[in-house]
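First the structure, which I've put down as structure tokens, then a few questions once you've had a look.
With one protein chain withheld, the remaining protein chains of the complex are depicted in position.
All chains are identified by letter, namely A and B, in their written order; residue positions are counted from 1 within each chain.
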Amino acid sequence: MIPQSLFDNCAVLPGWDKHLRLEAWKNWRSMATPTIRDEAWKYTSLARLEKMVFSPSTPAPSTLTLNDIPLTFPENRFCFINGVFNQRLSAPLTADTYLLSQRAWPKIATQYQTAQSYFERLNAAMLNDGLYLDIQNTTNTPLYLMLLEDKTGGLSQHHLRHRIRVHAGVKSDIVIVDLGLADSSSLTTHVIDIELAEGATLNCTHLKKASAPGYAIRQTHAHLAKNSRFTHFNVDFGAKLSRNEIVVLLQENNASCQLNGLALARGQDHIDNQTQITHLAPSTQSLAHYRGMSDDKACHIFHGHVLVDANAPDSIVNQQSKNILLTSKAQVYAEPQLEIYNKNIQCVHGATVGDIDEEALFYLRSRGLSNEIARQLLIFGFARSLLETLDDNTLQNELAEWIKTHLALDSELILDCYKEPDHENTH
Amino acid sequence: MTKPNQTLETLLQQNYEHGFVTDIESDTLPPGLNADTVRAISAKKNEPEFMLAWRLKAYEHWCQLTEPHWAHLKYTPIDYQAICYYSAPKLKDGPKSLDEVDPKLIETYNKLGIPLKEQEWLAGVAVDAVFDSISVATTFKDKLNDMGIIFCSFSDAVQNHPDLVQQYLGSVVPYTDNFFAALNAAVFSDGSFVYIPPGVRCPMELSTYFRINAKSTGQFERTLIIADKGAYVSYLEGCTAPQRDENQLHAAVVELVALDNAQIKYSTVQNWYPGDENGVGGIYNFVTKRGECRGEHSKISWTQVETGSAITWKYPSVILKGDYSVGEFYSVALTNHHQQADTGTKMVHIGKHTKSTIVSKGISAGFAQNTYRGLVKVLAQADGAHNYTRCDSLLMGTHCGAHTFPYIESKNSRARIEHEASTSKISEDQLFYLAQRGIDTENAVSMIVNGFCKEVMKTLPMEFAVEARKLLGLSLEGSIG
Partner (left out) sequence: MLIINKLQVSIQNKAILKGIDLKIKPGEVHAIMGPNGSGKSTLANVLSGREEYDITAGTLHYQGVDLAPLTPDERAHLGLFLSFQYPVEIPGVSNLYLLKSALNAKRKHQGLDEIDAIDFLSVVREKMKLLQMDDSYLYRDVNTGFSGGEKKRNEILQLLLLEPSLCILDETDSGLDIDALRIVAKGINLMRNENRSILLITHYQRLLDYIKPDVVHVLSDGKMIAEGDYQLAAVLEAEGYEPFIQKKAGD
């Protein structure tokens, strides 16, 4: 994947700890590439990836403008192009935010020594840039992290690592948007460490929008203190390989998390969603609800693991995975796993795989809708009903639009009937 | 909650009722495994050449494998060279009727509450009893013979029906399947063989009681059941083992073949020695059970009640090859003290409109770990396939664990798969309610657990259901804490 020469010639960022980086490189080299014989990579083969050589990211001047971002323009934003922070496109930085620089580096580096997995080690060795967000006050508008890609030519690689700390009692919203290039073949690793202090709340929405981007491996680690709450909404529109690993540790009393995910895989997409939730303290709660759709020859994997420790009585666990397969060349793999070591808990989980609901199809057709339209509507409904868990209405509607486009649904057909009209108009 | 607990404490101390050793002279090979051991076993059994060749190939394959460790189990490593691979009770000429069977054996069965001698006319069940590794008594042979049904020990089948054995042996579980299946193929000593001819409905439940007896004897049975077109058979397997301090390995293989419109119902009550309350001793149970619905509209149904063994590694599976074939798996796995069970099933949908149902009830008490592991796989050509899975866990102790590892793989858009799971406990409200109605804790727990397992218990044949219910009560040992 990355020969020694590329590592040696990789540009070193200011303030970089060369020793740590070399350690990380050795750690990565010492590890064999996971194969489908490894339980965690059972359905995702890295064989093709392993043979490719990705050149390091070069922070060349970019011609990208705000108009290239297909999103209602967020005020509060950090933009990265090809894995490197871009000042020009970014807008107000708060005082408590540090870029990967001499000041922020040690704060991000604390997580380095513990890098366990193959891609986390690679990320540690090849890191391009990152953010240290120290959120001390509740904000009303969401903070956007935009990951853009500019024409790079050939196979390139980007590696980002962020650390987000939310202080006690503070509430914050973060939206991370991966905007790959249509014909990209880049390799991206993206590690995010999240710490929530007592009573903190973080709503994180992670969107992966691209028509056919390359290979992306993302890891999110969240540590939750007492009474804190973490919500994560993962929307993936597919890639050659899109792997999302979300690891949540509910470390203290009454911490809770809600992990939702939507995977809309088409063409030859391969989406691999892995969630891992560990309940370590009493009265902790977790909810995971992942939905996947596989069309054409696409593949979607959901591997959900929930562990309830013996020290976590009165915990509540709910894990659901719903999947639709639209063709007989598409594939779905679902593994909703539970590991329970305490009897005083409430736990349910479920998984379904199937085609569109026949009952609902008949109902719509008996109301005069054609088979084609009724099917489209049901697919849209399947995706959209999960979006309702998002608090942010603007984002919700924006995403609904993306889904329509992505699924090539007839936009005329799927009218915008979801927003309640203004009150003047209603009466 | 303190008072009833004390009653339960006493229950908890209950010893393994079936723990004793019958003293019978054994014809035993020295411990250790190499190609010569395999040859010796084959020679002792006077097997035809194809059997020896097959065993040796299996042995060579086994030598290249390493023991699998993906299951949610922890145990001290097994020394395969310390195991004795053949042990047969000494029989001068072989019994022609029950009267010729060693009275000590009969006594053993009686202690176990299995009145072999009476079963013939009491329950209408034919018993092919395996004592250690060799079949010593088969009843009802004549009656079954008249219908063309073959029900005999595996050794007899090898001698008398080599064509059938050669045709079907290893056709569902090849020796290449896994580590334990390879080991079994190399060294299996005996087991049961059933063949039901086309259109015949076997008039009685066929039954084998297994016993593990001689010290340090790994038991390697092999069972092969073939239901020809339109045939039906219900087979019962029940197991109890005497108390022992060393861990014993048990690696059986069961193969079922159902041709067009045939049905096989296979029920197991497994009550081998689970080890003591400190986790010392007990059977290591590594079993490969698989059925193949080879014909259209065929059906294979597994029901298991697993209360014994220190370690259970067992996934009775169904390959649904024939169109419209049906696979079922109903399981109760109860683990207490330091028992560990990693059990479940595989349903592989190949044929069109194939249907499978999985109902798994895991009960975990004491320090036990109970894992459901199941695979539902739908291949691209299996249009209209349907699976329904329900896995429920009941946790009864403060140190136990209950785990669920389902694997769902679908490649067909017209297939439907539903999986549901839950975990629960026995609530104090339930116990209080029953106590108020005059039911003591022990009975209340037994009642609730039996209710929890009802869906599975009702699929067991009558005689077995009674035994299984008794076992659940016994194994519970009041683990409310």
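By definition in this document, a contact is a pair of C-beta atoms (placed from the backbone, for glycine too) under 8 Å apart; a residue touches a chain by one contact, two chains touch by 3 or more.
Predicted model, so just to flag it, every value in this text is computed and none were measured.
Student: What are the shown chains in contact with the chain that isn't displayed?
Tutor: In the entire complex, chains touched by the missing one are A.
Student: Of the listed residues A:30, A:87, A:116 or A:366, which contacts the missing chain in the full complex?
Tutor: Per the contact definition at the top, the residue touching the missing chain is A:366.
Student: Of A:215, A:333 or A:382, which residue touches the hidden chain?
Tutor: For the chain that is not drawn, the touching residue is A:382.
Student: What does the interface between chain A and the hidden chain look like in terms of residue numbers?
Tutor: Residues in contact with the chain left out: 357, 359-360, 362-371, 373-374, 377-378, 380-386, 388, 413-415, 417-418, 420-421, 426.
As a working rule, only the chains that are shown with their structure count from here on.
Student: Please tell me the distance, in whole Å, between the geometric centres of chain A and chain B computed from their C-alpha atoms.
Tutor: The mean C-alpha positions of chain A and chain B differ by 44 Å.
Student: If you look only at chain B, which of its residues touch chain A in the complex?
Tutor: 70, 72, 378, 380, 383, 393, 395-423, 425
Student: Looking at the complex, which residues from chain A come into contact with chain B?
Tutor: Going by the criterion above, the answer is residues 39, 310, 323, 325-345, 347-355.
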